[in-house]
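Below: one structure in structure tokens.
Apart from one protein chain that is not included, each protein chain of the complex appears where it belongs.
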Amino acid sequence: MNDHSRLDLNRRRRLGMVEAIWGENKTSEQIASILQKFHLAGELAIATRVDPAKAKSVKNLLNDVLFHKDAGCLTLGEPAALQQELGEVLVLTGGTSDLPVASEAHLALRWHGIKTALLTDVGVAGLHRLFDQLERLNNAKVLIACAGMEGALPTILAGLVPQPVIGVPISVGYGVSLGGKTALEGMLASCSPGLLVVNIDNGYGAAMAALRIIKQHPS
Amino acid sequence: MNDHSRLDLNRRRRLGMVEAIWGENKTSEQIASILQKFHLAGELAIATRVDPAKAKSVKNLLNDVLFHKDAGCLTLGEPAALQQELGEVLVLTGGTSDLPVASEAHLALRWHGIKTALLTDVGVAGLHRLFDQLERLNNAKVLIACAGMEGALPTILAGLVPQPVIGVPISVGYGVSLGGKTALEGMLASCSPGLLVVNIDNGYGAAMAALRIIKQHPS
Amino acid sequence: MNDHSRLDLNRRRRLGMVEAIWGENKTSEQIASILQKFHLAGELAIATRVDPAKAKSVKNLLNDVLFHKDAGCLTLGEPAALQQELGEVLVLTGGTSDLPVASEAHLALRWHGIKTALLTDVGVAGLHRLFDQLERLNNAKVLIACAGMEGALPTILAGLVPQPVIGVPISVGYGVSLGGKTALEGMLASCSPGLLVVNIDNGYGAAMAALRIIKQHPS
Amino acid sequence: MNDHSRLDLNRRRRLGMVEAIWGENKTSEQIASILQKFHLAGELAIATRVDPAKAKSVKNLLNDVLFHKDAGCLTLGEPAALQQELGEVLVLTGGTSDLPVASEAHLALRWHGIKTALLTDVGVAGLHRLFDQLERLNNAKVLIACAGMEGALPTILAGLVPQPVIGVPISVGYGVSLGGKTALEGMLASCSPGLLVVNIDNGYGAAMAALRIIKQHPS
Amino acid sequence: MNDHSRLDLNRRRRLGMVEAIWGENKTSEQIASILQKFHLAGELAIATRVDPAKAKSVKNLLNDVLFHKDAGCLTLGEPAALQQELGEVLVLTGGTSDLPVASEAHLALRWHGIKTALLTDVGVAGLHRLFDQLERLNNAKVLIACAGMEGALPTILAGLVPQPVIGVPISVGYGVSLGGKTALEGMLASCSPGLLVVNIDNGYGAAMAALRIIKQHPS
Amino acid sequence: MNDHSRLDLNRRRRLGMVEAIWGENKTSEQIASILQKFHLAGELAIATRVDPAKAKSVKNLLNDVLFHKDAGCLTLGEPAALQQELGEVLVLTGGTSDLPVASEAHLALRWHGIKTALLTDVGVAGLHRLFDQLERLNNAKVLIACAGMEGALPTILAGLVPQPVIGVPISVGYGVSLGGKTALEGMLASCSPGLLVVNIDNGYGAAMAALRIIKQHPS
Amino acid sequence: MNDHSRLDLNRRRRLGMVEAIWGENKTSEQIASILQKFHLAGELAIATRVDPAKAKSVKNLLNDVLFHKDAGCLTLGEPAALQQELGEVLVLTGGTSDLPVASEAHLALRWHGIKTALLTDVGVAGLHRLFDQLERLNNAKVLIACAGMEGALPTILAGLVPQPVIGVPISVGYGVSLGGKTALEGMLASCSPGLLVVNIDNGYGAAMAALRIIKQHPS
Partner (left out) sequence: MNDHSRLDLNRRRRLGMVEAIWGENKTSEQIASILQKFHLAGELAIATRVDPAKAKSVKNLLNDVLFHKDAGCLTLGEPAALQQELGEVLVLTGGTSDLPVASEAHLALRWHGIKTALLTDVGVAGLHRLFDQLERLNNAKVLIACAGMEGALPTILAGLVPQPVIGVPISVGYGVSLGGKTALEGMLASCSPGLLVVNIDNGYGAAMAALRIIKQHPS
């Protein structure tokens, strides 16, 4: 490892999770090289925010990487063994446009050995669609709710169920919802007590937060 | 009337509504003088955003004014005759803190001769409280929904009923909800189609918009 | 319909309007698939914010779609029957640059069976152009006013006529008007009482709001 | 004059105008001392943004100062001789709440020897009030238009007359118009060509800009 | 209970927590009346953001209320029984100015029967003070980290320990840190994976989030 | 002229200036068509913000148009006759990056028959370059100062000379100066009295403002 | 020292400077108690942002404190011995309103044993006042330039002299300069290379930065 690169290869042992390789501002060469270092050190190796073109060119450098198109992620090596006994994290979205971020959260959890499921199109403009799923909501240990626009879904959820709810604001939308600030501030300002929030589009971060919660306390 | 003051005394004839006298940046003397001019010209005379102390000192100048404490408004003269046949405007609030603005809307409608009712504490953190009132919602011609914090109430309403829904963002709250911008942008970004919005705390404006809607179309 | 997709196919029966398919963040395949589901369920099927290239590739998948270039919209199937007796919604714009949003509103109304007309280039920098049209303004049941830059057109209209006026801020412009925030806030801050506002560029939402208003109250 | 104070006592000779003494963040003692220095040096001495209480306590220190209550200004000494031949600057306001800033502009011009008049309550919500004054508008050399809320007045003026129009945004209002940013940006974004703008509430600055314009070019 | 007030008196049964009574925008009479309703219904009764003067006047109306000066909270009735087996929530602060918010979180947890401790003055400008406390950090089930200014404390914590960390931005500071936006955004943008955030100054919300986490999973 | 287009063809007679055709959001066909209408009506025909590719395709439609590459403008027909007796407007810039906007102002003035000159690279980081030009500054009737970054040039000018100074903020820069807001607010907040400001990058608007000033008052 | 208070009493030994006690959000009791702890530990004890009333009540608790009214600071004990050989830090201000912050910087330096001088009223609207002081500028080791409004003074300085220049934005002003954001961003966006900036009104921080610079390198 050269002088320019002091990757934290024992983070998973220390914190139980790996830092994702943020693919957006890195070249294919940089991504391939860091994935390999993580993998050789026996760590999970996950790169997020990789578009199909960059994924292809990483694959040319590193034949064994797997591209998860829905989530925009690359992985190298096998996921951790499933810890069924920890219970399930449920990832909810309000619309098709929230899928990439929700899928990133879903993949990150699965790769860390957490049971997880994706529940889509349960937006607040048609609450009956959400109420049809109450049993699934009640069975989850942690809920991750992705929502753009006004971002009201996590507020509604935190008023319905007693579990931890993590809101992920999504940057889709136009006008005042462009960039996700409105969804973010709507979640922070929520009148439902105990709602937790992460950065806009931060599916990976929401997954790691759910992991912190679920790992401490086997059910 | 002197050179400095060209009040629009035939607005009610032209538009069917009067401009409110915005009391916040005016002295007691200015408020009393404009109320009297409106009243003498046969117009409705309403001043908004008047605190109790200023109200008292206007009353000292102009004995006949009536102070509506909940709404922070002063009126001079009688309200317009009730036009029962136009139907009802329902004013909803999410919490006690939204009452002053909701009351301003309620008073403004009543003073223009519109039937109106106030429904409080129907916030989105406890949706069952809202669902208990579905029949009242369905019977209104127009709904005015006042909400601070994340401002999700109008979004939920516009997903439930087909009537016009006017969202009024409220400036209560702290942190990101301070000043009402989050509630405002949450309403504008709403995923419920056809939601209409007015300025933060603008109860009077919401009432005048409801009046425009309901006056054109007797039921 | 798979697990990932619970489209709200009875919304039109419940609310009298359909949710538009927001085309901007969807692939051609996603748009084609949702349009078809709506259409097969007997609903209006409208996708907004589709550029010509994406429209062409949807057409390749779904031969019967119709592309409305001015409005950037795709439709599948026939519009609803015209309900002439409800009266007309007039859509006004201040300049050529506002046409796409105005056309989206116009198309959405027509497709829901509402009589509507488009009146362009009536900006506030030359008020005589607007005053020439006073009779048309007076004959409309609802006015939708699209304006970018300082967004003063809806303010002027709401001072001239007693009907409901819906302001649609447009994101054209540069410097402080870039993105439409200035037009939006100008409309919200308007000194004309009872002006109603929707999100920046939200032509479809303005149309649905006009629909809520006009549908309740046949003239 | 001590080491801490190098007031620019020949600015009027150099630029034809004095810098106002901004009273808001100064003590009565500081204001009195600077007014006197200016006056002794043969300059115009004007302090802006002085409230009645501070004015009174300056008067206790410096008996000859004159307090202009409407404008919130203190002056010491006589105004400059009127230069009638330069023509008139017209100061317009949309409402009573804009009067303090309009009066500051009016006083500053008068004190520099410029003929000026104040025209109030010509807001855009009732354009007929403005159109009644077209002759006065046409006779002015420069127009200063003060407006809060959406700030549309200068836009309308610059579309009506060919003279220089200076917009002064006013900080009155609530919600999105709180602090005057909306009025400021509305003026900057104006679709009327050649509209000029100064800082929010900067009546003195608008007056000095008008002075620069009118002084160069005797009519 | 009159028509204006539909308090949610079974929330604790449903969600395991009560909604705090937000005291800032309520009168003493409103606070006293709601506290009593909650208490009579057998619920925890807690009002936050009450200053000493208002607290005193509530006490005049309702003799049994207890004022917690550090936390700015009023309670009526006994706290819930301590559930020692759930483990401890540690509340950390960077400085004396963060104490009111940290104390609000601490009180809310204690009142819901959760074991909790307060650790102050462990700011990031002197990391050795934090490192001295590593054992206490490791023994907590959940960490709540209050920080104003640049808000880096939660980031440092989430890099040190594997438990859930909840950041509470504090509104102390001046210039760019005024109002707490910088601390909030610093926490959301954190490079430590899995950090969770609540609204600025929302000590009560952080406590309820910790409660959701700790209650589901007895150790 | 069809129903969609009511161009204001007598504006030049009424206001002495034409509205520019804002080319950025228009197609080549729209630009060509409006240029021709203006030209046929005997008006100046100027389109701003046209990039070389669009200019070329307009030229294909309308052979006689002239492309001014530095200014990004298209003109059709001859400029107005030079009115030498009105005096000169001097356009100053702080750097090469400000040239397109400065050139737009320069062209617009020349096309309206005003004598004008361009003075570049007189930024405030090297004041001696500005002071070398004092005589030219003193000879101009109006000064237009274009500046990006911190935008201090107009402030310095307005402290040096007594003529009208119009600041044009430029959107070049990165970080906090990205988009020109910092330059704009720096000019509005200027401590030099009587500085006038237009929208970011609005070279045409500054020219029209200078025209309003210089036309009224032949020297 | 109790559990709630782990003041960093060896910071001066480690970093050569003490952390100021930020007085704004602390009670008189808290300030007095921390000043005393610092003093007893042999440290410099300085509290900033103390208004006269609070200063008086601290003095009642702790007789030996010294109140520096211009700077709004309290000190306990003697300043450090003057290190003349390190050279001088010059603190400049654009106007009387910047004096409190400039005085805070001046006091903090003096108290740490640094030679320092204050140069006031050298704003950019009258550059000749600044140019008269070139020799003093050239003799200083570090320059601290305090400026509100458009904040151009540090930019001008950094273009004139080769020494380190630290800009301190000041929160005085109104409209766009309210709160100091415009001055801050103007300094950050400066076209003069190598200008350094601290938080708005952070006189103490600028002094500590100058101390870091000057201490390392005796002249």
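To keep things simple, chains are lettered A, B, C, D, E, F and G as they appear, and every chain counts its residues starting from 1.
Following the convention adopted for this analysis, a contact is a pair of C-beta atoms (placed from the backbone, for glycine too) under 8 Å apart; a residue touches a chain by one contact, two chains touch by 3 or more.
Here the structure is a predicted model, which means the values were calculated and not measured.
Note on the chain not shown: across the whole complex it touches A, E, F, G. In the complete complex, the residue from E:G72, E:G126 or E:P164 that touches the missing chain is E:G126. Residues of subunit E that touch the chain left out of view are 94-95, 123-127, 149-152, 155-156, 158-160, 173, 175-177, 181-183, 185-193. In the full complex, subunit F touches the hidden chain at residues 96-97, 99, 118, 120-122, 125-126, 129, 172, 174-178.
One chain is missing from the display, and on subunit G it is touched by residues 14-17, 19-20, 141, 159, 161-166, 184, 188-190, 193-200, 204-205, 207-209, 211-213, 215-219.
We adopt the following convention: only the chains that are shown with their structure count from here on.
Ranked by distance of CA centroids from subunit G, the top chain is C.
Looking at subunit A, residues 125-126, 159, 175-177, 188-190, 193 sit in touch with two or more other chains.
Contact annotation for chain pairs lists A-B, A-C, A-E, B-C, B-D, B-E, C-D, C-F, D-F, D-G, E-G, F-G, with touch applied as defined.
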